[in-house]
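Chains shown are a subset, placed as in the full complex.
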Amino acid sequence: MHEECGIFGLFALEGMAAPLVYQGLFALQHRGQESCGIASNNLGQVQVYKDMGLVGEVFSEAVLDRLQGPVAIGHVRYATTGESCRENAQPLLSRYSKGVLSLAHNGNLTNTCALRQMLEQRGAIFQTTIDSEIIAYLIARHRASCDSVEEAIARSMAQIRGAYSLLVMSRGKLMAVRDPLGIRPLCLGRINDSIVISSESCALDAVGATWIRDVEPGEIVIVDRHGIRSLRTHCGQMVRHCIFEYIYFARPDSHMDGVSVLASRLAAGKLLARQHPVEADLVFGVPDSGTDAALGYSMASGIQYGKGLVKNNYVGRTFIKPTQQQREAAVRIKLNPVRENLAGRKVVMVDDSIVRGTTSKHIVHMIKAAGATEVHVRISAPPFLWPCYFGTDIPSQDELTARCHTLDEIRRNIGADSLGFLALDSLNDILGTTGHPYCDACFSGQYPLDVLQGAMPGADERT
Amino acid sequence: MHEECGIFGLFALEGMAAPLVYQGLFALQHRGQESCGIASNNLGQVQVYKDMGLVGEVFSEAVLDRLQGPVAIGHVRYATTGESCRENAQPLLSRYSKGVLSLAHNGNLTNTCALRQMLEQRGAIFQTTIDSEIIAYLIARHRASCDSVEEAIARSMAQIRGAYSLLVMSRGKLMAVRDPLGIRPLCLGRINDSIVISSESCALDAVGATWIRDVEPGEIVIVDRHGIRSLRTHCGQMVRHCIFEYIYFARPDSHMDGVSVLASRLAAGKLLARQHPVEADLVFGVPDSGTDAALGYSMASGIQYGKGLVKNNYVGRTFIKPTQQQREAAVRIKLNPVRENLAGRKVVMVDDSIVRGTTSKHIVHMIKAAGATEVHVRISAPPFLWPCYFGTDIPSQDELTARCHTLDEIRRNIGADSLGFLALDSLNDILGTTGHPYCDACFSGQYPLDVLQGAMPGADERT
């Protein structure tokens, strides 16, 4: 599963913004590892550099030196489809009647087809296959009859549906935009006189910035040399934060919309312990995603927390997969059981999800081969049952094991002695607050807006 | 001086077009060494690959394998401005209401600013700074109210001014377009059942194709599975082939619009010998551009032809320039005088141009240091005096030595014993035909259309 993107922007009055954006993108790398880019703005002179690869691979000192100017935005991306090409990397630069507009976008629109059709009928041509180009077009069109870019953005927001956290950089302004549902996160920070905008708060920390607040669902934050102000035309509608950001995507040291990610994972682990208790000698997490919930499980159950698996951090995208022993070998190189802790013990293994079930099966097999007498698998989320239309790349439903099998079938398939998922109706409890509205459609099928309507080509268009 | 581009396309009914386009681009590499690209069309599935670098550097077997389909177009480019970036590489892909349009363009429009403004006012956004994106927009707009792409192209041609040889690839067609002046070359060939289109005939030879004919000035050639046909709406206007293609740009083994490039260079050399005769022991050309005219000079004058300079073919873009002895050292590494042939001799040195005069000065100095007693410089073209608006990158007028100095000043500056340029009024004679209409504006200042009108932003627009 992949989240599609992370965005980071900085507005200063002087100095160079790109080096700090570069640092910020490092802290957001977990949100997208396929391509990345930075666009900088030096009094209207815009430079962009983007390519396939990790932040550390794409940017050299020489490249950063070319990205002059006190304002810059950056982007990391994970493509959801086969369309993983250099052309689709962001930020996207658009030259239009009022100058150059740079865009960085995290999220997924649901009425793309309809909007694209409408624009094409009016003579638009598209050079990429990304949503962001549609947003740029809409803004450019509205700008002609508007007094400001922010108004053009507001009018464009009336047309687009779905999830979007946006950075828009014009000649003299940096704008942060969040969809009315508030699905993807976006927050503001300050470092000296500079304003920083980031998908997650961990990237504010990485550049030494102080967190100010989250961008509100539906809000347009405008930063320019006069300071910060907001346009809230689209605020106050139904809000639905993506629950999966807390369970899976975000870094544990981030807090979003008032909730600490780490705290929500510990809470999930504690709930799991209550919902699916078991007698065991050790509880451990599948690194890195399951360790926090495992600690929560330990805290609530009193079972000793420890290390059951060691992860090899060097096995990355360049690893050549073994051909014969295939998948199991690949898992073994990435994760190694700690015999010391497993031999002759009953263990609880916590992970954040079971998608196809194959990896879980290999891991459980390894744990047992290392001598564990019982392996109890606990998943810190409900089972995946539905597709996500807001930017999470969940496999097709045929591949989702929870869609095709009963709980017991899954348990037997992965070879666990018991298996427990977090209860759907307890999701709210992991957010630690009452009244934090969230989207759990991937678990519940309850979508916050009629996604199918706009997701079909030609279905919907309101101009 | 640089020519901006070379284009090459192939239409077949089956098989893979990209490998032959790759070979064709190798033969056109002299027309652009900065970036290159190929777009292929597999029943509407379009793949493109383009990057900075030479054809041999950009394309690997793996990349070519991805470019599936029986139709493909390719492009080599030399950027005229500082805007040499990956984004501006071609072919340009545009997704519009009727599918995907791929464009490869050689030439330079003169009313770019006006057209861009007009399009931006109607909501267009531009992701590149190349003319081709404007052409793509115009075609996309007209396509909405036209029955066919070719008609949309014809209507677009009514709006654009300047020099353009174009390849346009749509779902089922490959179109070759040439501006009404016929400034840049374009020709058709056949290889078995496939149709080939190329900037120069030498690339037809390279892929084993047979030359059919040149595309006519103003003609739109449409190739599809029913064969070849033409739209000649814009034919029959004033024709002006670029004389500089014959003197400088094109490969000697090409023939364009009925004239052999090699023959025209031999003719220029012969004319030079008659216009600027001298007593000498040896005539040689500055390799590679001056050798053909030097042979012509030898043939007409009876002076022995020989090798005066050896060129080092390995000194390319990657050569690290010496810092101290600077330019002279750089020239010395690239060109080495052949003492054997020069010592104690009176020599005639033929080159195709003097731009700033610096290189000529260094070469003459080397020739004399090698022992030549007299060096008579002959240039197989008139002096450069005017800018080109059709895609030749001539330095600014301040830098043109012929613009600032008398003939005798130039001669003294470069250290020659005598200096002769080809007479402006004899240019027609090098084309070997009466009635071959050509543009010699860079020498004469006589532009074939009111270039200044459209070259100024906002000046002209006729929709």
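Lettered A and B in written order, each chain numbered from 1.
In the analysis below, a residue touches a chain if its C-beta (ideal position, glycine included) is under 8 Å from a C-beta of that chain, and two chains touch if they have at least 3 such contacts.
Not measured: the values here are computed from a predicted model.
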item	value
Number of copies constituting the complete assembly, 2 shown	4
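The definition used in the following text is that only the chains that are shown with their structure count from here on.
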item	value
Rotation in the CA alignment of subunit A with subunit B, degrees, nearest 5	180
Centre-to-centre distance between subunit B and subunit A (centres being mean Cα positions), rounded to whole Å	48
Interface residues, subunit A side, partner subunit B - complex	48, 86-87, 92-97, 101, 117, 120-127, 129, 136-137, 140-141, 144
